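Here it is, the structure in full.
The complex appears here minus one protein chain, its other protein chains still in place.
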Amino acid sequence: MSSAATVADNIQSEPDNYLNHESGIKSWLLTKDHKRIGILYLFSVMSMFLLGGIFAMLIRLELLHPGADFMTAKTYNELFTLHGAVMIFLFIIPSVPAILGNFVLPIQIGAKDVAFPRLNLASWYIYIIGSVLALLAIVLGSVDTGWTFYTPYSTQSTTAVIPMVAAIFILGFSSIFTGLNFIATVHKLRAPGMTWYKMPLFVWGIYATAIIQVLATPILGITLVLLILERAFGIGIFDPAMGGDPVLFQHFFWFYSHPAVYIMILPGMGIMSELISTFSHRKIFGYKAIAYSSVAIAFLSFLVWGHHMFVSGQAAYATMVFSFLTFMVAIPSGIKMFNWVSTMYKGAITFETPMLYALSFLFTFAIGGLTGIFLGATAVDVHLTDTYFIVAHFHYVMFGGTVMAFFGGLHYWWPKIWGRMYNENWGRMSAMLVFLGFNLTFFPQFIMGSQGMPRRYFTYPEKYQAFHVMSTVGSWILGLGLLIMAVYLIYAIKWGPKAPKNPWGALTLEWTTSSPPPPHNFEEIPKITHGPYDHDKVVIKPEKVGVPA
Amino acid sequence: MLAKPTSTDEHGEHVVPLKVYFGVAGALFFLTMLTLAMSFVDLGSMNMLVAMLIAGFKASLVALIFMHLWWDNKFLMAIFLTALLFLAIFIGITLMDTLNRGEIYQQSGQPINPQSAIYTRSDTSAPAGAPIKASSPFSGTSDTTQADTTQTQATSDSSSQNSAKAMQNSSKTDSGGAH
Partner (left out) sequence: MSDATKAAEHPSYVQHHFASAEQQRETAKIGMWVFLLTEILLFGGLFGFYVFYRAWNPEMFYNAHKALNVTMGTVNTLVLITSSLTVALAIRSMQLGKRNQTIMFLSSTIGLAITFLVVKYFEYAEHYHLGELPGKFYHAHDIAGTNPHIFFSVYFTMTGLHAIHVIAGTIVMSWMLIRTLRRDFSSEYYTPLEMTGLYWHLVDIIWIFLYPLLYLIG
């Protein structure tokens, strides 16, 4: 198994792991190993995060002063459209499932790989093709419809709507195949003894996400096809002049896009359960409640899409139904928040970087989630819709929720993925910059939104400028924190101190195998001797970093 | 290899007898012709229901027998039914909007409280305190009612700008789809 210690100089011989097992570009581009595919996704998805982030910085820079600073209104429209489309379809939807899900999930259930490894690789290639087409669309005329592509403007806009929409259609298949793969994997490839209730909650989170992915994304697919047909062939489905209905587009669009936000948050919530339990060194509170709430969220998320359409002209009856159901869907999320906090109670909490992100999540997601409830009340939403209040709300849940959890998970599993530790001091510093920068960017937006500042507006009256300035400065701090994170994480890949099997003292299966794991994840089929969070029964001392294995 | 078909092959996989396959195919043929025949009988609005029931039965035969769901792990049937359930949710709840659209066109926007502070203006042509003729863009499909759809007067008051924008939003997305 391990290579013989016949190495010259001071180079320590490395045991056979998935990184050094094969080398060369073909071994990466044609890999069927879920771990390598996770890494392929890591680099491509984070490149898109960078692109979307640059768009964001440009938007915030323009908004420092009212009026045109260095771009036209049309360019501004394109920027916020592209920021949304890139961040949502090319970054956040794939992020946790395709990167961390791919890497960690099979190991956590004791499997050698996902159910369909070739399909997994195909998913990545489909993602790349979709991304390239999206980039082409950006370059060949851009899009200025808003990431929501509402008709009738999207059927009339002279921008490159069809290539962009086609790109998203293709990306949808990447998402569908990833979800399909995980469902089959969780059902059939668990190691002996790994019952449903012994699975880590991260797996439950990814599983619930996968259910949404396969149910919702096809409707996005057909919506985009209809939009393309409308634009290219004038079939008239969304055109009032031809007896069509533009609001119908919104129904089709949001039937996917609302569950999509749960595709974004559920994996993050799965990560939260791992982080809170591990770094409180305490058993998770209410395992089954958290597991069931994930599935409940997956189901309920399909019933509330009309809350994006309160002022669209849909029937009042539908509006009432959607508002009521929106209040329902908050309940399982609330249950999780209480369970995580309860897990921390009387725990032996340590504040490594992943935990800092988990704690950030508790704060920022609470704000995001609560403001979502405010918006669920129609009477309130009528005033706040299409203002910066909405912008702040969704950034608090998507960034303050999913992305914080994603960063926490990234740090948590970084040593497992690369076999190297990142620098903890830089990690903590960057986490604090990210937290500070994020709140400074988005909290003022709640205030100015409630005072009437509309969203997607290129210019604004003087009285909002103070908020915009705060927000832009916040974006610089946030950007700095992220930049630092990128630097020390990438540095760690090659030059970080070697990581032990279990640097955090966690109890899920991935920490029983080497860092990095061997090509088939385990040397022998793992034996399940305890539950994933049994910190009350099993104590593992976290191993010292940097000590050779 | 045995020449005669058995109910399971040597690996324990279930083999459907020929009779069953041909029986189902025959039933499907018959039901197709039945559907065709029923379409000539006028049952009013029940025609659609009858046709869908027969189609549903045909689809069930294909799913249970040809697709083997009758003998398979029930989980697979659950997957199939889940798809149908969520499709029903999508179409059903959307119908709650599309079938009730007509109502909106009958409503005229009435100010809730004509003396409300949001109607006081500092620089508009209308006298202060007068209620806004906020006729709903949905009031009737014909142009006879209230030709001047004065939305709200442009003001510098941002809060009424907000509600004005909300109303403008809804008028922009007004559809001509309902009849």
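Labels A and B are assigned to the chains in the order they are written; within every chain, residues are numbered from 1.
We adopt the following convention: contacts are C-beta pairs under 8 Å (C-beta built on N, C-alpha and C of every residue); 3 or more make two chains touch, one makes a residue touch a chain.
Source: prediction; values computed, not measured.
Asker: Of A:54, A:162, A:229 or A:295, which one is in contact with the hidden chain?
Answerer: Of the candidates A:54, A:162, A:229 or A:295, A:229 is in touch with the missing chain.
Asker: Looking at A:15, A:117 or A:505, which makes contact with the chain not pictured?
Answerer: Answering carefully, the residue with contact to the hidden chain is A:117.
Asker: Which residue from A:218, A:347 or A:518 sits in contact with the chain not drawn here?
Answerer: Only one listed residue reaches the unshown chain, and that is A:218.
Asker: Residues of chain A in contact with the chain that isn't shown?
Answerer: Spelled out for chain A, the touching residues are 111-117, 119, 176, 179-181, 183-184, 187-189, 214-219, 221-223, 225-226, 229-230, 233-237, 242-245, 248, 252, 520.
Asker: Where does chain B touch the missing chain, residue by residue?
Answerer: 1-2, 5, 9-11, 13, 15-16, 18, 21-22, 24-25, 28-29, 32-33, 35-36, 39, 42, 47-48, 51-52, 54-55, 58-59, 62-63, 66-67, 72-73, 75-76, 79-80, 82-84, 86-87, 90-91, 94-95, 98-99, 177-179
We take it that only the chains that are shown with their structure count from here on.
Asker: Tell me, which parts of chain B touch chain A in their complex?
Answerer: 75, 82-83, 86, 89-90, 93-94, 96-101, 103-104, 138, 158-159, 161-163, 165-166, 169-170, 173-178
Asker: Name, in rising order, each residue of chain A that touches chain B in their complex.
Answerer: 150, 187, 215, 219, 240-241, 243-248, 250-251, 255, 302-303, 306, 311-318, 321, 382-383, 385-387, 451-452, 454, 461, 463
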